[in-house]
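Note that this complex is displayed minus one protein chain, with the remaining chains in position.
Naming follows writing order (A and B), and every chain is counted from residue 1.
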Amino acid sequence: MSCRDSLPVSSADPLVPTLAVIEQVIAETDSGLIRTFVIGEESPFPYRPGQCAMLSAIGAGESMIAMASTPSRGGGLEFTVKAVGGNTHALHQLGPGDQVGLRGPYGNGFPLERLAGRDIAFVGGGIGMSGLRSLVNYCLDDRERYGRLTVYSGARSPGELCYRTELTEVWPAAPRTEVMVTVDQGQPGWSGNVGLLPDYVAANLEPSPDQVAVVCGPPVMIRYATEALLRLGLRPEDIILTLELKMQCGIGRCGRCNIGDKYVCRDGPVFTVAELGRLPEEL
Amino acid sequence: MPDAGQPVGYPAEVLRDLQQLVRDCARSLLEQGEVGMVIGHRAAAPYGRGVPAFVTEPGEAGQLMVGPQCQVGIGKYLLDQTRATRGRVAVIGRGCDILAARRLIADNRVAPDQVLLLWVPCAGRAVPEAMAKGGAVARHCLQCDVRLPEPGQDGIEIIGAHLAGALASASLVGEGCLEATAPRIAPAGPGADNAGDAGYERWSGWFEHCLRCYACRATCPACNCDICVLESRSPQWVERSTALPQQFMFHFIRAMDVAGRCVNCGECERACPAGIPLMDLQQLVAADITELFGVERPHVPGEHEPLGIFDARDPDPERPARTSGGGALS
Partner (left out) sequence: MTTARDGSPRRRHTGNLSSDRLGALARAALAVAGPDAVLWAPRQAAQRWAWEPITSPDDLDPRTWRRMVNTRISPKGILLPQTQEVFSWQGRTPKIALDVPPPPQPAVILGLRPCDAVAFDRLDEALLVGEWPDVAYARARSRAVLVTFACESMSPECMCEAAGLSPTTPSGDLLVLPAGESLLLEALTAKGEAVLAELEGREPMPEAGSLVDARREELAGAAGHHAPGLAAGQDWTRLPPADPETVLAMFGMPGWEELARPCLSCGLCAFVCPTCHCFALTDEPRGDTGRRVRTWDSCGLTDFMRAAGGHDPRPAKAQRMRQRFLHKLVYHRAAHGSLMCTGCGRCAAGCPAGLHIATAAKMLLAAAEQVAQDALSGCAAPGRPQEDPQ
């Protein structure tokens, strides 16, 4: 083997993060369980929508989080973080001026070439909206390149919807762009749709021949949404998913996200349903 | 030249008879629907060593085996097999296997009406490294006091009681018979090489080689929690690093969790790839249990649960220990 001829011994260790500073923290939900962190004044690395980075409250671990900001705009990286484990809870204790560990970008990102000229349905459940937000804004910044855009956003309750300004004002105002919001459980004051996201999509999406769907969210939601989209007649290669899976190194070496001959952190987390069909069913 | 698994001087015919009894018993239990599964041993390459067998069809009962090549402790499998099997699960095993099963029952991890225990007499387990040369008995087998089934145990049937005598008289050590491996240390107990600086030296030397592979925990019948405090990542109670303080934490926490419940099966030590004499640690603790609580045979699960039950008469370590025989639960 000739691997050893070009050993990257003088490179920096990709497992060592750089330290970045939080510029701003935005509470997305009423409960405060989901916050968006704006890191740095500009991105330290180029990236594509759908890619992720490892974000760390030093001392509390690391989490792989999708970039919610879009590379078509300046400004810092944005990460929308839900507090579920040690590291994410620790991140939530931090505020502007605090340091975080950052390394990336990781993952394959969305297949932008395949989306050009197509009508796109974005289906985002819960925090799955964050990677989609990057893509939606990216498409809007190059509006003529894409067809009709429909955003389906779902959450457990109205208080858990993220990006409310974009959902209610910014995106509906964009040309040929529609936003449809649903919640699993309503509450007093909510006049929008009440119902599960996959059902909502099934009932409302009228797919064009050029239809593509991009789906992000919890595993269960992805499964039902995929079934609904297939029943609506979309082809497996036109349903694009972002998988959530426990990832630790982010660079395809620690083995945790290995499915078949793929590493979800490196060959994914974006896969089409067709590609997934060729992999062992372990998600 | 004996072939592997038939050491010189070993009562081969007795074992063959016992093996046939075991097979017949298993077949009949399955045919009559008394049990959904029989757990025993079957021969596997290399050396024909005995590995766990999970027999669910009467026709498969012929694969069961007994003898010194039976390496693996099988009692612990009741934990997941009772959940996976319709009907009761039988274990046909040696003293250590039966005690392991009783441990699971005493810990309320398996219900007594889910299991059927069948005890066969044993003449010791062979050490794999020595098997090709005719076999050598594992160290802790020399100290075993449950080789021969004890009659009168609730819910436990004995197979081959009439052969027990022949096996008992098969000497484990001696001319023409199985060679014992030399015990690595003096018998366990409060002693110079386990206490203070000498003890720290000794155990650091061993723990430096620990890989934290969890084999000891995985094979131990007393380690039967669904979520193990030592394995848990979230929350993480013991760091995963092999720095010496973490090694001590891991092994001492395990020793204390198992204290009073170790059944002396020796699986931890057999499994350890680094060769750490883990039984020494457990036997140290067991000696303390005997001294503090007066429990003569702490490895036999029974009515006494020295650390599982609070008794107002329990000794206070600050005060002098009671003299022998007068334990709190005697």
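Note that a residue touches a chain if its C-beta (ideal position, glycine included) is under 8 Å from a C-beta of that chain, and two chains touch if they have at least 3 such contacts.
What you are looking at is a predicted structure, and each value in this text was computed from that prediction instead of being measured.
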Touch with the omitted chain, as defined above, among B:V72, B:I92 or B:C262
B:V72
One chain isn't shown here. Among A:E113, A:E144, A:E206 or A:D261, which residue touches it?
A:D261
What residues on chain A make contact with the chain left out of this view?
1-5, 7-9, 11-17, 19, 21, 58-63, 84-86, 88, 94, 97-99, 101, 106, 218-219, 244-246, 248-256, 258-261, 266, 278-283
Even though one chain is not shown, chain B touches it at residues 4, 44-47, 49-52, 54, 71-72, 76-77, 80-81, 84, 129, 132, 184, 209, 211-215, 217-219, 231-234, 236, 239-243, 267, 270-271, 273-275
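Please note the rule applied: only the chains that are shown with their structure count from here on.
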For chain A versus chain B, what separation do you get between their C-alpha means, in angstrom?
51
Interface with chain A, chain B side, in the complex: residues 234-235
Would you mind writing out the residues of chain A in touch with chain B in their complex?
85-86
